[in-house]
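Of the protein chains in this complex, one is absent; all others appear in place.
Letters A, B and C mark the chains in the order given here, with residues in each chain numbered from 1 onward.
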Amino acid sequence: MTLFGYTLPLSPSGRSSLVPPPPWHFSGEVVMVEYLADPDVVTSFMPPGLEPGDRPGLAAAIFGDWQSCTDDATELLDPVRSQYRECYVALAATWQGEPVARCPFCWVDKDFSLVRGLIQGYPKKMGSIGITRAFGIGRATPQDGAGAQFAGTLAAGERRLVEARVALTAPAPAPALMLAPLVHSRCFPSWDPATAGVDELVTGGSTDQWIDNVWAGDAELTIFDSPHDEVSLLKPVEVLGGYRFSFAETIAGGRLLSATGR
Amino acid sequence: MTLFGYTLPLSPSGRSSLVPPPPWHFSGEVVMVEYLADPDVVTSFMPPGLEPGDRPGLAAAIFGDWQSCTDDATELLDPVRSQYRECYVALAATWQGEPVARCPFCWVDKDFSLVRGLIQGYPKKMGSIGITRAFGIGRATPQDGAGAQFAGTLAAGERRLVEARVALTAPAPAPALMLAPLVHSRCFPSWDPATAGVDELVTGGSTDQWIDNVWAGDAELTIFDSPHDEVSLLKPVEVLGGYRFSFAETIAGGRLLSATGR
Amino acid sequence: MTLFGYTLPLSPSGRSSLVPPPPWHFSGEVVMVEYLADPDVVTSFMPPGLEPGDRPGLAAAIFGDWQSCTDDATELLDPVRSQYRECYVALAATWQGEPVARCPFCWVDKDFSLVRGLIQGYPKKMGSIGITRAFGIGRATPQDGAGAQFAGTLAAGERRLVEARVALTAPAPAPALMLAPLVHSRCFPSWDPATAGVDELVTGGSTDQWIDNVWAGDAELTIFDSPHDEVSLLKPVEVLGGYRFSFAETIAGGRLLSATGR
Partner (left out) sequence: MTLFGYTLPLSPSGRSSLVPPPPWHFSGEVVMVEYLADPDVVTSFMPPGLEPGDRPGLAAAIFGDWQSCTDDATELLDPVRSQYRECYVALAATWQGEPVARCPFCWVDKDFSLVRGLIQGYPKKMGSIGITRAFGIGRATPQDGAGAQFAGTLAAGERRLVEARVALTAPAPAPALMLAPLVHSRCFPSWDPATAGVDELVTGGSTDQWIDNVWAGDAELTIFDSPHDEVSLLKPVEVLGGYRFSFAETIAGGRLLSATGR
């Protein structure tokens, strides 16, 4: 017999796999706050070969309200299989002189996204993420344009970890930290001590990036201490500003940069 | 001492109340399927004084992706306090000759919405609701306009209860069952057997209704049997069509129709 | 037609009611910390007619790991319908000279328990509650007897609110605050401004209380500030000690004490 599946669970048909094989398509809306963390702490989160970016301590807290699907897009008709929310931190970095981004922490609220992320090297845990939405009408929505306020919130392990707020002021160009290629560490421990686990430095495989309706504005960002998560090591020493925009991409396999990811 | 609060918990400040006092503002997006249920079953769900509507068995399954807030709208900056999803069934009815709607079943995914609904007479339980979203860009979204497909799904008590799909064909006028005043039974049992509980027929108090971007189309609707919920009594015998639109309203207190709600 | 149901939703059969009619039977395990809060704050949470107890500021944080059912106990075979966890604060009080307990705050993790509690006057919100369990074997459990440590934790609205720990030292008599009759405010707002809402002071209706395997010990208790919950007003100024025990009761209707609950 042969068993099939891009991931576990394997089955004769391959249909039970928690994650279907790439390409994966993503559409969504993002609330993002750019800030400066302690540059020494940012450096301490860099894997071998990655250097901090030109602006010491440059980082972002990024909240995404996503749908994802495979080519036939049938997942969109069962939202429990396609919708999820995400919060991650991005650090500005360079790889061999090229600007990239490094993601030290990431949370999502669905299992398929968690494991799909681990395959790419996103360091995902489960969390509860909230992102203010804009509806065209009524009073329970930010109004269009300047002055509109959007929040992103993250809780994990029953504790609030991140709160971000953006008050939009004007249309703006796309933020570089959203578009930079991510350099991830793929880690999967061995089980037999006589064998080696996976420990790779890779780049992400994002293609067909579309960004639209970018507005920038003033921002606030709070990262809370927690007894079990270390994200507050990267708390803001200066908040630079915020963004809200629509974003889409396709992810379809990446490239090995180094045989060691740490 | 005096304790304050629109609902429990009471406190010296009144700030702990699960539900703040009205008015409550709502903005959101709705996926809706109009259908015919068994007319006799529809009649069996009518409280005294309510008559079925002109078209026997006319009903709708309505999925709402909502934000709600009070006048200062601070809830919008902490989405866990303002966002929720809802699925309910609406039955066409008349009260003293006027067209109204009756809601026999309703599910939401947040506690503040559950209790706020019980106060109005919405028969809410907790559930898990999914509603396809439209993003402007990328491949993980229905495209704009004709042909776009949207789904609504409901699970409660660990069982899938309702699945709806709409394939949009053209702009359309607003569906009457969404705009008709709801006639609810407010029920709150007594605790001391020597006292009376609340048992009232009321109408809902919706004002400032705004509806926009209404598209209609073809629809599918499945209502599943469950050992604990009776919603499948109202399963479709004919599906008429579907809608997707933006909706907003303010709810601010209602009107007693009858001293008995059943 | 006539519609039936102890609570909403009403239906021709009455089977859809979120809460079945009493009597309700409860079995479970409790972790409890007795402490002193600021006596003035405790007094500020007393409704008219209730006086603080003899020991100023006496309070308890009580974590319960429950099953509940009606007479035929069929709920026990579908745990989503019978299991829930609870955390509440109890304040020592007297009613006409008799010792009673007052519950200013309460959280549970299931909808049927939330609404069943509101009917009695428990000021319930939804939360996430954790309670250490004892298994007879292995290393992932407190061991039996002296030295065993148990924790209770509460989060609500994505924020950790309460953490309690008890290190058992010896068998002990039952803690009075667990057994004292609760005096609750039943509140259900009116909807038509021309009518009156429910606002009653009642006592709880607990019968057939069984308590077993009571151990006492040293305790820690932390109540965290939150922007939306006021439970930290009742934070400990002195922690007296903790308990762990099994508890069972039947609740079956109560008694009106006063026509005003606040």
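Definition applied: a residue touches a chain if its C-beta (ideal position, glycine included) is under 8 Å from a C-beta of that chain, and two chains touch if they have at least 3 such contacts.
In this text, all values refer to a predicted model and were calculated from it rather than measured experimentally.
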**Asked** For the chain omitted from this view, which of the shown chains does it touch?
**Response** A, B, C
**Message:** With the missing chain put back, one of A:His25, A:Arg139, A:Arg186 or A:Arg244 would touch it. Which one?
**Reply:** A:Arg186
**Request:** Have a look at C:Pro52, C:Pro104, C:Gly127 or C:Pro142 and name the one touching the chain we're not showing.
**Result:** C:Pro142
**Prompt:** So which of B:Ser27, B:Ser113, B:Thr132 or B:Thr153 would be touching the chain we can't see?
**Reply:** B:Thr153
**Message:** Could you pull out which residues of chain A are in touch with the chain that's been left out?
**Reply:** 1-13, 15-16, 18, 21, 43-48, 78, 80-81, 104-106, 110-111, 114-115, 118-126, 157-158, 185-189, 191-195, 198, 200, 202, 205, 227-230, 233, 253-256, 261-262
**Touch residues of chain C, complete complex, unshown partner** = 25-29, 66-69, 73, 76-80, 82-83, 128, 130-133, 135-142, 149, 151, 153, 155, 163, 165, 208, 210-213, 246-250
**Fill in**
chain B positions in touch with the non-displayed chain are 128, 130, 153, 155, 158-160
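The rule we apply is simple: only the chains that are shown with their structure count from here on.
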**Complete:** Given over half shared residue numbers means same and under half means different, the chain A/chain B interface is same
**Message:** As a quick test, compute the distance in whole Å between the mean CA positions of chain A and chain C.
**Reply:** 40
**Request:** Between chain A and chain B, tell me the centre distance in angstrom, where each centre is the average of that chain's C-alpha atoms.
**Result:** 34
**Message:** I need the residues of chain B touching at least two other chains; which ones are they?
**Reply:** 78, 80
